[in-house]
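Every protein chain but one is kept in place in this view of the complex.
Chain nomenclature is as follows: A, B, C and D, assigned in order of appearance, with residue numbering initiated at 1 for each chain independently.
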Amino acid sequence: MFAVFRDLIRYNLEFTIGLILVGFVVIFAALSFFSPVDPTLIYMTIPDQPPSGQYWFGTNSRGQDLFWQLSAAFKNSLIFGITVAVLSRIISIAVGLLSGYAGGWVDRVLMFINDIFVAVPIFPILVLFYFVLRNSLDSFTLALIMACFGWPFDARLIRSVALGLKHREFTRHAVFAGMSTSKVLLEEHLPYVMPIVFATFMNNMLWSIGLEVTMAVLGFTNLNNPTIGTVLYWANSHSAMMVGVWWWILIPVVLIVITFIGLFLLAMSMNEYIDPRSRLRRMGA
Amino acid sequence: MHSYLWFVGKRILQLLAVIFCGVSATFLVTHLSPIDPVEQVLGRLSARSNLSPEAIASTRAALTELYGTGQPIVTQYFNFWMRLLRGDLGPSLLAFPTPSMELVARALPWTLGLLTTSTLITFIIGNLFGALAGYNPDNRFFQAFGIVAIAVQPIPYYVVAFILLVIFGFLWPVLPISGGFAMDVRPGLTLTYIGSILQHSILPALSLVLVGFGGWFLGMRALVSNIVNDDYVTYAELGGVSRRTIVDAYVIRNAMVPQLTALAMALGGVFSGTVITEQVFNYPGIGSLLIDGVNYGDYSLVLAVSTVSITAVALAIFIVDLLHPLLDPRVRTE
Amino acid sequence: MANEILTVDGLKAYYQMNYYGVQREVRAVDDITMSIKRNEVYGIAGESSSGKTSFIKVLAAAMRPPFRVVAGSVKYDFKGHPIDVATASDKQIEAVRWKHLSYIMQGSMSVLNPVRRIGKTFEDFAAKPLGLSGDAFKQRVIGHLDRLKLSPDVLRAYPHELSGGMRQRVTIGLATVCHPEFIIADEPTTALDVVVQKEVLSLIRDIQKEMGASVVFVTHDMSVHANVADRVGIIYAGRLVEEGPTREMFFAPKHPYTAHLVASLPRIGDTAQRPALEGRPPSLASPPAGCRFHPRCPLAVDKCKTEVPPMETVGKDHRTACWRWKDVEPLVAPHASHGVMV
Amino acid sequence: MDRRSFMMGTAVSALLLASKGLAFAQEAEGVAPDLAQFPRNETVIVHNPEGIIRNPGWFNPWVVGAGNGTSNGLHQLTTDTLWLIDPDAGVAGASENAIYNSLADDLWQYNEDFTEMTVKLKQGITWSDGVDFTADDVVYTVEKQKATPGTPFNGAFTAQVASVEATDPYTVHFKLNASNSRFHTLFSVRWTGAWIMPKHVFEKVEDILSFDNNPPVSLGPYTLHSFDPNGTWYIWEKRADWEKTALGMVGEPKPRFIIYRNNMSPDNRLIEMRNGNLDMVHDLTPEATFSVVAQDPQIKGWFPGFPYAHPDPTLVMAIFNHQNPKFQDKRVRWALTLMLDARAMSMASYRGAATLSAISVPPTGTHPRDYHGPLQEFLTNYEIDTGTSKVKPYDPDIGLQIAEMVRPQFGEAVPSDETAIRNAFGYGWWKQNIPAAEELLTAAGFTKNGNQWMQPDGQPFTFSVMVPTDGVVNRLGSIIAQTWAQNGVQAEVEAASDTWDRQRVGNYEVNIAWAVETWGGHPDLSFFLDSYHSAYVVEPGASQPDRNWMRWKDPRLDEIIEKIRGIDFNDPKGIEYGTDFVKLHLEEMPNIPIMAYNVFSLQSTRYWTGWPNAENNYANPVTNWSNGRYIFTQITPAAGA
Partner (left out) sequence: MSTLLDINNVSKQFTMGGLLSRKLVNAVEGASFSLSVEKPEIFTIIGESGSGKTTLARMILGLELPSNGTISFRGKTVSAKVSRAERLEFMANVQPVFQNPFEAFNPLKRIDRYLESTARRFLKLRDRSELDRAMDGALQKVGLSLAEVKGRYPHEMSGGQLQRAAIARALIPSPPLLIADEPVSMVDASLRMSIVNLLKSLRDDLKVSVIYITHDLATAYYISNRIIIMQRGRIVEMGDARTVLDNPEHPYSRLLKASVLSTEDAGDGKLATDREMVSRANGLVGVAGRLVDRPDGRSVRVYEGAS
């Protein structure tokens, strides 16, 4: 594992840049565990201070040090994005591999459900859940709901790869070697869909964090929980841009961009690395 | 032709199933809501006036009968489908007694217009640039463009819309920032009116285009960089086929097949962007209607908006799917 | 005008790659010198990953990084257009494509644009070199297709609507419609059924005869070479090990590898135990020293392990690279078949 | 046709269809304007906070919950009733005690025991279609609504009115079911009220509940000019015979056109005001206000300097749910009060621009004169017994301290005159006194475990503080919960978009909202106090009638309310009874009065001048109040506009 890392860093500039960017954001988010202030408290410091030596990211109109506020917000948003991405990856891998491998009515039923999930627009559904659950709609519930809607497209991609794998001879060999279906899927087929899983993982995070921001900006999430969305919500409700507290919006946006450029570069370079074709080339085949 | 009919038939069945499932889920979710529409109206009524307790009680009785909220949920569900088939989802509470469907019908063209134009623009430009970038991986302009696309893509809709608002409404106030058309324009099939609509839609559409563009660009670029390694492209290059034809008829045409599928899948997602855009630019569309409905606890309206948006998205996907055989001859003889 | 249309001299073409620190240099074409005459069908045989496909990529000027020519020349002597594709610019190569030099790629399904009608593909490839358009072009194509026993209807079809044999005939049509002087055919019949294969081969042969073109025909199937090629060249581990007139190659091979390839062909009516050649072709990234065939060669001596055998002329148009070519015995005799043809 | 042209054709025709559909949809709805221009020196543009009007073509305010716009000019410019009561001073000469006789020629006249009321009407008023306004319209309004469930005053008229008759064309006589000295308030508009219906229009309508009344026949000086079929703007035009209306009799409304614009997000408002496309803004955030008045000298607030905002006659409070066992001991309520820091609350909610009030009467309109000033001495000497010690919790100078706190940031804009400071920042509030609060809690049986207060039953003292999702009340609630939490009470803020519904059914523990709302310009407290009667308190879960959200029951309170019911609206004893209520409230502290609900209403003097403000407080500048109509008679086009 360490050797893999070393190789990637040494020979892949994109990976190195991505790692630095993501690492920067992750460390920044992790700092919130050592935050000297409770990010939910307001009026703990002088409001509206521009970035300075004392307040690196300035302070907002709610009297919060934006550095620690954003640190907590990024921690929560990243955890949220990762939760959605992991959960929906699990569903999409399970559905995609099974559907492609089993074929027949299993495939038809799964793909039919898949098509329904694709066609149902998620946003009205999320709003509906908010409409019903109101304040019980915490971020984990939100993540669960989003995960339930975040898998179908990727499941289709995985299925198309699995369909090809099903007819590869080594699959039949595995079957006649007495391997169980789950073993075939998880050990024989999974490595081939990992590139898709990686690429879609990043897209899914982007999608879920974006949706969370949308929900939060409309006030449809728990506003006391600092996330990228609620930071923007409060900036909006204090007319931050119009009154010149630009750092309240600019800094989180720059951090988001850094995060996703980093994730994009990582996904791209990791993908090339874990792609079975390039793996085989490295193995010297 | 036969197989195309079968293709269409299968898609129609699927369309109906999607609508049925989506709409039923919508009904269930909303009717589990603890919000009592009668209390909502009473609350709004008495918030600013001096009503006696007796008056409140009698008004409550009247409203309960009117909204039929006393019935068991199964009856309500049945009635709901009966009404839906007639295109009537009951009166909106928010605009009582106007039918919720009428409110939706009024708002829908705006959202549809906005979404159709911005999605088409986004799709066409994003794919075109993505294809060129994928075909010319060493071109510096497209490399820079790719970085910009990656950087813009994660910026939340709200921020992009807002930056546009500040730039074109405040710093350099050249474009209208609110409403669907100007106050001194007479609605009708006139150039002035259509011009005014277009002018008012520039900023909202631009915000959607800016955010949506990157996805198509990156997707297309990745697709094309795979397709250029396909045998038929290599062969065409070896065959001295002109570059233009290769990009156009070999690379883009083949990449369009998966991109069209992706378009169908993406249609459901763009909806969330319009909601923000409509809020920021005071656009009278269906997204802000939904938000109003939620904030007022107007479940007739929320149901109507959800039902219509599910149906609209399903229909849009259906239409995109029907285009599939035109793009991909293999589907036709499947 | 010289009788050779193609002269390859000391050609070396390598894949130079770098995977996360793993430097690899695959010597796919390692010092090949040969030539091809006008109006000749030259068969190239070899096992998979012997470098034969890489070699014809160079001939077709279809190199793409990381595959590049390291040394040598590949000179064509087209009418009015002498060109060395190893060093020529894209523009110069562009000028001879399809008009003088065409290519039939392996895999008829994947070489045709799946979303384009065959007629359009013909236009894309041939309209410019032929200098025709509209009806004149169409008539020309239909006329050519007729020669291939294809109806004009195929022009309106999409590739997936045609059978494998038809598709293959279409790609042959595509490669020959401009009457090029030189055609490179890479395994054009590999995926076809026997009956169709024979038809297609005879078609290629006929067209070649008619046009007087030179054809380089690549396949690992020796029985195809037996029926199509005028001369056969055998490539082993990136090197040409023997070339000669087809009949001589089959019945008087001068290289143990050729002898083995011919011997391992089973024949109807012959149930005698046939030997198999054990071992595997060497890796092109680290080929053995000396004669590259020596680890599998039944005749190998110490010299073979250290010294690279030179190409020696052993007969008219017949050359071989073996220290012990004189000891090579033909394993099969040219006798008549047992079977009775009905 | 090849595929390419087919696809292009499909795309183009889809676009055409979409725009055509849009055009037709509009054509069917639209009312075509005659003019293409609205000269700014003849036009006032007003921001209406109602959001998109979802039923834009509906102009019938006599149907419950029709979702139509009300504050889009309809109830400011076209409807009228017998009296209006201004939350501020009222136009001098046209009102007395902030009461305007609008359609009525004089004040209400009750009989001895308040079972009958007689009203004299003004003569010479006509509807916009030329028909005379008479007593028949008033009688029709009462009888029709009495007979029609679903009309807004159906309940009130059914319960209270025995009969109504026009004794002559300009006199109406009501016979009531029971004694009621406040019956006239149904026809007294502070925000809205029982608008008089045009009998000649509505009697021809079969079902008035489905009648859209488009265009509305106006009793005011303006008629509908045009409106956006999508509900984002309305344009009203002055009647030629404007002087034949009650408002016209006060003075000529100056603008020829009045445009109401809806659905303006705060940033849009700010931009449009800066761009000269809005003259009156309903509300902004404190930050946006401070920034825009600093950038544009033509934009004015209520106060010439800090805090700019107009104080509404509503009082924001921390409301305890008295049906929750946690808040049934007044020592606990007082302890929570004494934990709060007025300065922190003022800064967090309004950036210091709050008008504090320690008593249960808003510090606005004429109330400081009637209540806050006279009660100063009482408050200063007010003493509470914590069980351990006696403390005097009141700090009369807290407003001065806050003024000093904001002075470094806002400088000259902060008033320096003490009276001005008291009017702007409030007359004082409770000193934060943690030891006293702890003594009170200890006396109530609470114990402290580390930094956590435990209830007498041993459970930690924890509760949620409900706030709306946005705005100053949200900020206020956040700081309140935070202050309590820092002092060992585990209070958690809970932002909800449905606070109004939840407070109505008692689904909260502590709620930040207003439970007190007054006429503003008149000392009578019945506007909210009548609903505090214990007769109206319902079971938990049931819907509580207005204002007594805390469900506070007290026989002494009932006694005060009944006393007020027995005297006339203008009886000077009203202030005396009101003061009794304030003192009872202090003793019990059923909810914590904090501050007026200040609204950052701004006006631009670029095109129009003469707006009401603290110095010339003739009207409430908040744009959605019906009383705002008087503003249009007082403004004039700016020179050079």
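Couple of notes before you dig in:
Just so it is clear, a residue touches a chain if its C-beta (ideal position, glycine included) is under 8 Å from a C-beta of that chain, and two chains touch if they have at least 3 such contacts.
On a predicted model such as this, the values are computed, not experimentally measured, just so you know.
Only one of C:Arg64, C:Arg156 or C:Arg247 touches the absent chain when the whole complex is considered: C:Arg247. Although one chain is not drawn, the whole complex shows that of C:Pro66, C:Pro82, C:Gly131 or C:Gly269 it is C:Gly269 that touches it.
The chain not shown here is touched by just one of C:Ser151, C:Asn227 or C:Ser286, and that residue is C:Asn227. One chain is missing from the display, and on chain C it is touched by residues 47-48, 164, 193-195, 197-199, 201-202, 205, 220-230, 245-251, 260-262, 264-271, 273-281, 332, 334-342. Residues of chain A that touch the chain left out of the display are 168-170, 172-174, 176-180, 187-188, 191, 276, 279-280, 283-285.
Keep in mind that, in the parts below, only the chains that are shown with their structure count from here on.
In terms of the stated touch criterion, the partners common to chain A and chain D are B, listed by label.
Highest C-beta contact pair count among chain pairs: B-D.
Taking the mean of each chain's C-alpha atoms as its centre, the chain lying closest to the overall protein C-alpha centroid is B. Each chain gets one centre point, the mean of its Cα atoms, and the points for chain A and chain B are 23 Å apart.
Inter-chain centre distance (chain B to chain C, centres taken as mean C-alpha positions): 56 Å. Of all residues in chain D, those that touch two or more other chains are 267, 271, 497-498. Contact of a single residue of chain A with at least two other chains is seen at positions 134, 220, 241-242. Of all residues in chain B, those touching chain C in their complex are 230-232, 234-236, 238-242, 245, 249-250, 253-254, 257, 327-330, 333. Contact residues of chain A toward chain B in the complex are 112, 115-116, 118-125, 127-132, 134, 152-153, 206-207, 209-211, 213-214, 217-218, 220, 228-229, 232, 236, 241-242, 249, 253, 256-257, 259-261, 264. Of all residues in chain B, those touching chain D in their complex are 35-36, 39-60, 62-63, 66, 92-98, 103, 105-107, 109-110, 112-113, 116-117, 120, 162, 165-166, 169-170, 173, 177-180, 183-189, 193-194, 197, 279-282, 284, 288-289, 292, 294-295, 297, 323, 326-327.
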